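These notes are about the structure you will find just below.
The other protein chains are all here in position, but one chain of the complex has been omitted.
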Amino acid sequence: MAISKVVKGSAEACKGVQSGMTLMLGGFGLCGIPECSIAELVRMEVKDLTCISNNAGVDDFGLGLLLQKRQIRKMISSYVGENDEFERQMLNGDLEVDLIPQGSLAERCRAGGAGIPAFYTPAGFGTEVANGKEVRDFNGKPHVLESALTADVAFVKAWKGDKAGNLIFKATARNFNPMMAMAGKITIAEVEELLPEGALNPNEIHTPGIFVQRIFQGENYDKRIEQRTVRPRQIESNG
Amino acid sequence: MAISKVVKGSAEACKGVQSGMTLMLGGFGLCGIPECSIAELVRMEVKDLTCISNNAGVDDFGLGLLLQKRQIRKMISSYVGENDEFERQMLNGDLEVDLIPQGSLAERCRAGGAGIPAFYTPAGFGTEVANGKEVRDFNGKPHVLESALTADVAFVKAWKGDKAGNLIFKATARNFNPMMAMAGKITIAEVEELLPEGALNPNEIHTPGIFVQRIFQGENYDKRIEQRTVRPRQIESNG
Amino acid sequence: MLDKNGIAQRIAQEVRDRWYVNLGIGIPTLVANYIPDGMDVEFQSENGILGMGPFPMDGDEDADLINAGKQTITAMPGAVYFDSATSFAMIRGQHVQLTVLGAMEVAQNGDIANWKIPGKMVKGMGGAMDLVASAENIIVAMMHTNRAGDSKLLKACSLPLTGVGCVKRVVTNLAVLDIQGGAFHLVERAPGVSVDEIIAATDGTLVVPDDVPEMQIS
Partner (left out) sequence: MLDKNGIAQRIAQEVRDRWYVNLGIGIPTLVANYIPDGMDVEFQSENGILGMGPFPMDGDEDADLINAGKQTITAMPGAVYFDSATSFAMIRGQHVQLTVLGAMEVAQNGDIANWKIPGKMVKGMGGAMDLVASAENIIVAMMHTNRAGDSKLLKACSLPLTGVGCVKRVVTNLAVLDIQGGAFHLVERAPGVSVDEIIAATDGTLVVPDDVPEMQIS
């Protein structure tokens, strides 16, 4: 029998999450974020969090909800341009911010999960991102030494999951979720559809269950769209 | 329209492969090896090859076919125990051999494809594998600096592929194929089933077509089994 | 003088058949609209899609399918989704043939700044630092001057850098310029723009050849 990771809901899943912890949260913008877990963190009122997440949500959704309640002490992100509350807190000095290149962020999370303590990347050489970091030439090109990132708890959101914690993401909602699942000491997955053991094709799984410690069926997904861009639905005339 | 990578067969696919080149070949044992491309390399009689492959085939199949014809000058592998011809050539000094830990081999190929020139791993510390390599402590534990591997041409074998070079592997025939696909300056994919554009679900693809320069429909797959281990089919009595 | 669409149209002329292309937010996104029919080009968006298509029809938008600008998009036949680590493996590993992105400043040595105005605006670099550090072929798409009328083509960047010595070509509303040997080289004028106007709008060293052809924009 596969090892079951199923818990009842966000409250049981988030048991043990404490103030002062370092958390990872999957998602790109509002796409593929662990909505239910974030709502639970707001309810739990945990504070002084360090949050590793590509973005910081918008004012009233995603990580913006934790920012509103001043639950975050430090953000490690690559792009935070969509959140005014964030900018206010940062420019006031209330929020510590570490901005790092998106590719380095993704690779540092993967490294953290893969037992690779550090690697070299060309990204950020010659910029303030490289300050205090070792630089070394490879193939005649300077590279920066970047270290692995891990988290006390990683929160990821998947489309489908099974009892064993195996996950399948949908379209571009995959983004940072697989690497963060690898990098959490405890990884909590919320899914739109929780399926029984054996319901997923073992060839189609994006995140193997070994990386997931708890999985629960999420509820009432909002899945807000940040930039609704569409083409008008019109009958095209022929000439 | 997606960029088409389709070529007619192994002969067209292997055009430009020359003696002295460094090749990568996917597969684990005889599982998931690029059979048709290997057969073509035998026909082409290219020599002095450096082959990066987890294993070296068996005497009369897989890379063993190239060893028989003395087409390989150097092997970079992790386990070569199944091939007597290999051991003969190596102990005679006719074949140069670089044995490296399997996880480091996989990660070095991925690094080569991902533009990461080097990374640290604990594997091999204190062994002859670490000779001449930088060692550095991270989290109180010594790690070895390993460099990226790339190849002039990478040969991979997939179950299904499409015109755009997108690949899906089957079961454990995936193994080294995805990383080697990333690390080839030219990557040649042979597939059991070549499908038209759009036939693969974009959520289920293991290797994005951007990593593949040529793809062809393979023929007459042997798919030899190295260790046929089975349970007897018997009617179990109840008590 | 070109508008944003004109800049995009001119950059589209740089795209070659069978290229994978990453387009940044803003003007670069518009480049996709001007790829000639019959040319096979695939667009990568660093949040995790290759084979990005146009915006969806009204009502077909999917919260799970966006581009790096967080806009709802569609997927072309032959598209593929992947995670962020794989996406930047493509970028860092130089599997993408062309990167087009915007900038606040470009310097005559190829430096680019586009992610931060200290004390004022801090949006973050997103994927830009990975893109400019890795791409073999980087084109900057931007207006020649900022809203205050100051040149964005400088002797040296004043803002925190995104990348060093990486920009090779800049296409603005006024001109196409190459960066080479520590100077801007004027390659083409925008329709109706004089060489003098370009000189006046360029702060960095500008090399002007005897003959500066006008862009051919249909």
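By written order: A, B and C. Residues from 1 in each chain.
Note that in this section a residue touches a chain if its C-beta (ideal position, glycine included) is under 8 Å from a C-beta of that chain, and two chains touch if they have at least 3 such contacts.
Because the structure is predicted, anything quoted here is derived from the model rather than measured.
When the full complex is examined, the chain removed from view is found to touch A, B. Of the candidate positions A:Arg108, A:His143, A:Lys163 or A:Arg214, contact with the unshown chain belongs to A:Lys163. When the whole complex is considered, the residue among B:Pro34, B:Gly64 or B:Pro122 that touches the unshown chain is B:Pro122.
Contact with the chain that does not appear here is found for just one residue of B:Gln71, B:Ser104, B:Asn166 or B:Thr187, B:Ser104. Looking at B:Thr22, B:Ser77 or B:Gln213, the residue that reaches the missing chain in the full complex is B:Ser77.
Note on the undisplayed chain: of the listed residues A:Asp59, A:Asp152 or A:Glu197, the one touching it is A:Glu197. Counting the whole complex, the residues of chain B in touch with the unshown chain are 28-32, 54, 77-82, 87, 90-91, 97, 99, 101-107, 109-110, 121-129, 159, 169-179, 206, 223-233.
Chain A residues in contact with the hidden partner, per the touch definition given at the top, are 1-4, 110, 112-116, 162-164, 166, 182, 197-198, 200, 202-203, 205, 208-211.
Just so it is clear, only the chains that are shown with their structure count from here on.
Shared contacts of chain A and chain C, meaning chains that touch the two of them, come down to B.
Using the average of C-alpha coordinates as each chain's centre, C ends up farthest from chain B.
Of all chains present, the one whose mean CA position sits nearest the global mean of protein CA atoms is A. Separation between the centroids of chain A and chain C, computed from CA atoms only, is 28 Å.
Taking the mean of the C-alpha atoms as each chain's centre, chain A and chain B sit 32 Å apart. In terms of their C-alpha centroids, the spacing between chain B and chain C amounts to 37 Å. Those residues of chain B in touch with two or more other chains are numbered 114-116, 202-203. Residue numbers of chain C whose C-beta contacts span two or more other chains: 49, 75, 81-82, 85, 88, 91-92, 134.
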